[in-house]
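I have a structure I would like to understand better, so I am pasting it below and will then ask my questions one at a time.
Shown here: the complex without one of its protein chains, the others still in place.
Labels run A, B and C following the written order; every chain starts at residue 1.
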């Protein structure tokens, strides 16, 4: 005779926060409850795991947090969890609290750390990918990307208002140290006149020609979107190049910065977060571990965390070609 | 020896307008230019086709329209185009203007009309699906849906602010005469306490029980999202049922209405519109006709317009199950 | 020798909630602290006073609430407080908690209740006016008005997008049972083609003529904004009149409803709330009671609550004349 033991799940958010985390935390909590599991929040990411910062998650607080950016669990980048001692301490804390399963919402680094921990200490671990860079291998989309794109696009729309009034030229920097996906999306949606991203060799001469052509024939503004990590070095050096190309103009420079990490999450981010959450709890219920939820096409799937890494070429050829045609 | 004749494409928007149409019109125009084709706008949908209301599309005007809701081409629901005489007149106008190809952005009705016209009069016709109901067979997503979901969700977020302050109960009606997709998405994203859609038999008794349970144990508000076309008859009758169930409470009623059709399009709608536009022009360049652009998973595909119709069960089982778990 | 006794202030929100209340609550708390007073929150308005629902106000929670609509103290319309027994019970609770001063954020009804209570039971009471109707005598502006105007205006902007695409005619209802200030402001800001408010005798014939003239000469939409309390009976009867005037058109109808009460408060509302809060605490520190904070021109002043009532003609002649010129 076997007794089915109800699971006890801990949930934490790790690394840079993004909009949509709260919808994910809430859905994990509700799905856990529906499956007859108990749920515990962990504050401050892996550091909180090591320090045993466990929180009761109240339904009403979770619900009220859905429209909010950030994470009610707070987040952190933990150095201690990268050490064997730190992970051992975390395992001790989880066992003391009778927790057997862990859901980690994080980027590629946080998730591989989770998998290592699972293997090392025998907990069930499920990962949920989040990053505004949208560059986690195995999933088409990560939580936070859609909101960040809309925030950057709205900023570009605003800059366009004033740029058009004076027919000015602007370089606008969008976040993305290694990935240009966010800059690509914000630039395409914002009808930019140029998009410079690390995924492509910036053919500056060809872009300069296009800009000069447009500058000649029309009165509107010119707006070049630059990914933080583009090989040109970002919007500041691009503004200098623009100044050299258009010496008679006063070139504008805008670095969108951390505004792109906050704000009320879009519907798409809230719903994706919810789908991922339910899939993660389903996987735990089915006895799985070491997997990450993923969106592949329209389907939610599970992929091994072991294979998770940065996706260097997240932009499909079809998307890259759009730039050639529209710009 | 063959001479490749450059094509001349007309573009029109038909049926109810949605946010994202302007990004689509612009991208069709730019893609046509890149392919060496000429492009003509048609005002007022099929009526404008019959009346020969052809417009020059200026690059700068198109660019400035991208962040705007509505359609710079205006739209209409044409009765004349449903007659053979009307379509014959439209064909005459196109020929007189040396137009050989037509791109129609519309719902299922507008697109099947386009296909009939193509077959009848020998024009190349490409369809691009748009509807906030997101219920066109063959494509996972239509232009306009994402913006409408976000608009409805933001309205729900606002109602929640005041409802929570008074622990009030609200019925909120979301557009969708035949489809509950928009209501589902806005309700899920808005963390609704109930979602009533035509796709499911509203199990009113079970919902009432849940609401009563929550009403007992907490001080927050209760918010029921109802699709316009739900078999309960919409938010007004649902508000009455809620009043009967909670006689001591003052039930709020909100019909979101046409605000859901307007507003600046989201990044997702602008980008989808751009992808569809380029695919439609590519298809014309490849000599295709009678096809609709579609998003299937992450891919842009072409499906025969002949097979296009309302998609009665657009919500996947995975999505329907989310309601059971989260509500 | 006299000992200056530090005061202990309770704060509550009463009546319908509006955006900006949280900024006000926070500023009262911080200003009280700076003056060396202690501060206590009261939940659920006057009902919470009677029931002794006193809350500790945490600095960090207050700060996080500033961008949120609604009130973290919750609100209510109390019947019990209208009775002498209720007020006596409230006084007992306050005394038991060693509270000597009360700040009430409310509409004209809530504030006159506060003044009666002050006179009856010998507490220091200060009132702060809030209402999206902006119709409290003695102050030019109340907390909540600016946000509600912007929310209604943005909804009108959205409706205009779709209305323009189809050259449709819409009647849009804005809140305001007795006052047309909100409808006036949203209509003026939204460039409405007609504004119907209780402050003016709706000269329907003249409006109809103007609308017919515009309908003749142009292709754009027509949008009539109607205050809930207009003598026409609101947007539904106006839509019927419009239908009779334009029998060939399909008239749209939109009731903006409770979305106008929620949302993140505008800067103007947050700052006004802060100015009022500091003035209220200053007044308590100066030994005053029975007064309401007011904005008169650019200055914050105090007016006796005794003189507070609904302001039937809040719209100045200069503002009313704007309608004649712009519409």
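As a convention for this text, a contact is a pair of C-beta atoms (placed from the backbone, for glycine too) under 8 Å apart; a residue touches a chain by one contact, two chains touch by 3 or more.
It should be emphasised that the depicted structure is a prediction, and the values quoted were computed from it without experimental measurement.
In the full assembly, the chain not pictured is in contact with A, C, by the touch criterion defined above. When the missing chain is restored to the complex, the residue among A:75, A:134, A:179 or A:289 that touches it is A:75. Think of the hidden chain as still there; on chain C it touches residues 23, 26-27, 30-31, 34, 59-60, 63-64, 66-67, 140, 146, 149-150, 153-154, 157, 160, 164, 185-186, 188-191, 218-220, 264, 266-268, 270-271, 274-275, 278, 296-300, 316, 318-319, 321-322, 325-326. Against the chain not shown here, chain A presents residues 13, 16-17, 19, 68-71, 74-76, 151, 155, 157-167, 170, 219, 252-263.
Throughout what follows, only the chains that are shown with their structure count from here on.
If you sketch which chains touch which, the chains link end to end in a single open path, with no loop closing it. Averaged C-alpha coordinates give centres for chain A and chain C that are 39 Å from one another. Inter-chain spacing, taken between the CA centroids of chain B and chain C, is 36 Å.
Shared interface positions of chain C, defined as residues touching 2 or more other chains, are absent.
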